[in-house]
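Here the complex is missing a single protein chain, while all its other protein chains stay put.
Right, subunit A next:
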Amino acid sequence: MPDTLAGLLQVGALIAALALCWRPLGDYIARSLTTDKDLKVERGIYRLVGVDARSEQRWTIYAASVLAFSAVGVVLLFVLQRVQEHLPLSLGFPGVEPGLAFNTAVSFVTNTNWQAYSGEATMGHLVQMGGLAVQNFVSAAVGLCVAVALIRGFVRSRTDVLGNFWVDLVRVVVRILLPLAAVGAVVLILTGVVQNFSGGVDASTLAGQHQTITGGPVASQEVIKELGTNGGGFYNANSAHPFENPNPFSNVFEIFLLMLIPVALTRTFGTLVGDRRQGLAVLGVMATLWGTLVLAVTALEVNHHGTALQAAGAAMEGKETRFGEWASALFAVSTTGTSTGAVNSFHSSYTGVGGGALIFNMGLGEVAPGGVGSGLYGMLVLAIMAVFIAGLMVGRTPEYLRKKITGREIKLVSLYILTMPLIVLIGTGIAMSFSSTRASMLSSGPHGLSEVLYGFMSAANNNGSAFGGLSANTNFYNTALAIAMLLGRFIPIVLVLALAGSFGRQQKVPETPGTLPTHGPLFVVMLTGVTVIVAGLTFFPVLALGPLAEGL
């Protein structure tokens, strides 16, 4: 089959599958988070941790709960890594170094899954399953909880409370993530992904050398890695590893998994705010951004103009031959657009501009379609900003979803929009200023700058993928990137919850023909434009010196 046809079929199948699940899954999530009934297992959990499932929290308490839960997560995961040699299933690996353990703990709790280590050579099965995989579930759930709290802020009026974080968390894990993961894992196993407790198989290579091939509970980890937009691979090679991602079918299925919840959440949003068109508009913006980038990156990879690449017939360096350019580009755009950070090809090897497009995709703020929950709240924050400017243009105090956008809301939105660019620019700026930190770069020239920029962009946006090339397991990078991940995750979360609290206290304003319509093509175009221009203006200079200088 020609590459183009195969590529188009894969994109088509992916879109069709997502479209099919959009409505039922979106509505199911909405129901799960609004119902009054608790499952038996949920009641058990509430009793165990002493939560009154019917009591609701103000935004401050909700935020404090998120922060406390995440802080405990970091500490537990840090300790687990440090003492793994004394625990079962360690496969004989020693305790992880403190700097790396801290970086990894932060990375998994913030839903980033930046890996400064190689999984099969550092972590035993217990840490992978009991530590990393657990955070893969709950860190994704936290994102969804925050998004739901924001939606409640829009839906409710004149109230201080936004729901109960512990109830939301338990429901997301029990009702949404676990069942989906169970089904997904079975499908992955059927496609050939490994699932066992093997400590490793010795094998001889053709060249006569010995190597140990580690097995393990890969499929169960792989499924939540994608579904929870986590991205931390069992193996260092991540989804390029044949045990994680054996064939084109598993490849498309993994892309489907990582897009599934972020895409379906737009339906949940529309359903919960009582106007499905609002959800469609948000989906429209996400789809436009994603689709454009898929087209652009694919075109750039297929129509490269390097001499060596021309001779080889394709820009296949760093890409798996079993996937090819189309499936690699599709995976790359989807993973950078969802804050997943799983990779099936090495982004460092993309053409200059193609790699730049992937960096830019993250620079949009992870909204195309973004991580579980975080994509939706990120897009809603951008929507508020777009509505503010556009709302003035129709001659009214701007409103979104029948809530007024006043100075207080704009303050929170502005801080949100400031946070990520400041972390990225300042972090990259510091890293590029000292020869000691520049030493981690593999390449010199613009490509070196791209490596560092990609690292901070990935961390601050909680994406977790790496460009490749950068030796990030140094004290500086382990610490700096951990700080970037923490700030990039929790400052926006607190701001979004404050925003939810602020909207929740407001009363709703009536909708009239004088109200700016926030659905329909015009709004989609405007919101897309605002998203691209805000990110573009912020990152254009540094992109010009990195990827553009390399690619043009």
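Everything that follows uses one rule, which is that a contact is a pair of C-beta atoms (placed from the backbone, for glycine too) under 8 Å apart; a residue touches a chain by one contact, two chains touch by 3 or more; residues count from 1.
Definition applied: contacts and distances are computed from a predicted model.
Undergrad: For the chain that is missing from this picture, which UniProt protein name fits: "Proteasome subunit beta", "Glutamyl-tRNA(Gln) amidotransferase subunit A", "ATP synthase subunit b" or "Potassium-transporting ATPase ATP-binding subunit"?
TA: When "Proteasome subunit beta", "Glutamyl-tRNA(Gln) amidotransferase subunit A", "ATP synthase subunit b" or "Potassium-transporting ATPase ATP-binding subunit" are compared with UniProt, the left-out chain turns out to be "Potassium-transporting ATPase ATP-binding subunit".
Undergrad: If I consider the whole complex, including the chain that's not displayed, which of A:V109, A:I261 or A:L449 touches that chain?
TA: Of the listed residues, the one touching the omitted chain is A:L449.
Undergrad: Looking at A:V41, A:A203, A:A439 or A:A544, which makes contact with the chain not pictured?
TA: A:A544
Undergrad: Looking at the full complex, which residue from A:R82, A:R277, A:K411 or A:R505 touches the chain that isn't shown here?
TA: Of the listed residues, the one touching the omitted chain is A:K411.
Undergrad: Considering the whole complex rather than only what is displayed, give the residues of subunit A touching the chain that is not shown.
TA: 385, 388-397, 402, 405-407, 409-411, 413-415, 417-418, 421-422, 425-426, 428-430, 432-433, 438, 446, 448-449, 507-510, 512-517, 520, 522, 526, 529, 533, 536-542, 544-546, 548-549, 551-552
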